[in-house]
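Take this structure first; my questions come after.
Let's look at chain A:
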Amino acid sequence: MPATWDWEYAWEITPDLIEGMVAIVVATVLGMIVAVILGLFLALGRRSDNKWVSYPVAWFIEFVRSTPLLVQLFFLFYALPQITFLPRAISTMSPLVTLVVALGVHYGCYCSEAYRAGINSVPRGQWEASTALNLKSSTKWRNVILPQAIPRALPPLGNYFVAMFKDAPQGSAITYAGVLFVARALQSADFRTVEPFTIAGILFLMVSIPAAMAVRRLERRVAYESD
Partner candidate 1 sequence: MLEELFLTSRQYQNLLEGTWVTIQVILGSFALGTVMSLIMGVARLSDKGWIRGSALVYIEFARGISAIILLFWMFFALPILFGLGGMPPMLAGILALGLNMGAYGAEIVRGAIQSVSKGQYEASVALNLSPRDRLRHVILPQAIPIILPPYGNLTIEVLKGTALVALISLTDITRVALVMRQNRVLSDDPVSVPFLFINVLIIYLILAQIIAQLFKVAERRSAKKFGST
Partner candidate 2 sequence: MSQIEYGPEPGAKGAAAVEMRQVTKAFGELVVLNKLDLDVDPGEVVVIIGPSGSGKTTILRVVMTLERIDDGYIQIGDRQLYHEEKNGELVRASEKHIRSVRSDISMVFQHFNLFPHMSARENVMLAPIKVKGISTDEADEKAQKLLESVGLGDKLDHRPSELSGGQKQRVAIARSLAMEPRVMLFDEVTSALDPELVGEVLNVLRELAASGDMTMLMVTHEMGFASEMADRVLMFDKGRVLEQGPPDKIFKDPDHERTKSFLRAVLSH
């Protein structure tokens, strides 16, 4: 093994790979913002009394959750530009924007399920009290239901954040300069495979494992407080 590992080279490429990690984190944070907001709308849409809203939303969520993120990414990157009637701004998104939209929509569907579970777990009595107090729908949602639903949805949302982080490197397939893209570029340029991919993996673990532990702690705290 020492013969195939060049420490000098390893130290040399690490800064570039760290930059790639930062790019992954950026994409994940932006994607999560989209997912969290979109998810809430999808959840509310699914609960709509209007069947013309709730059914299509449910199908859309099922469709997105059952199909690979990678293919959705390719669809946005390769297929949208071919659709002539779309405005140019949408049909030619940069790799970062494409990745953020793909992550946001894909995980927005997962987040919507987390919100749904959170909303459904709010005790029935809260809904009935709101009716008894004759609260407006917007007041009921903003002041009674959501404040109770969202804390319960936080641990799954945290899990999706970590999951999205692990999916973000797929952006390398559409040339987004995340850590995997950098590793592949180094592979082509320097003809070395062991150091780039190994360091990429190590850097990744250094971020994802603490993040997962933080989410687990959040899970325990929420469970503790709800008892």
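Just so it is clear, a contact is a pair of C-beta atoms (placed from the backbone, for glycine too) under 8 Å apart; a residue touches a chain by one contact, two chains touch by 3 or more; residues count from 1.
Criterion applied: all candidates are chains of the complex that A comes from, given by their letters.
Nothing here was measured: the structure is a model prediction, and the numbers come from that model.
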Taking the stated C-beta criterion, I'd like to know which one of 1 or 2 contacts chain A in the complex. 1
Flag every residue of chain A that touches candidate 1 in the complex, lowest number first. 1, 4, 63, 66-72, 74-75, 78-80, 82-83, 165-167, 169-170, 173, 179-180, 183-184, 187, 193-194, 197-198, 200-201, 204-205, 208-209, 212
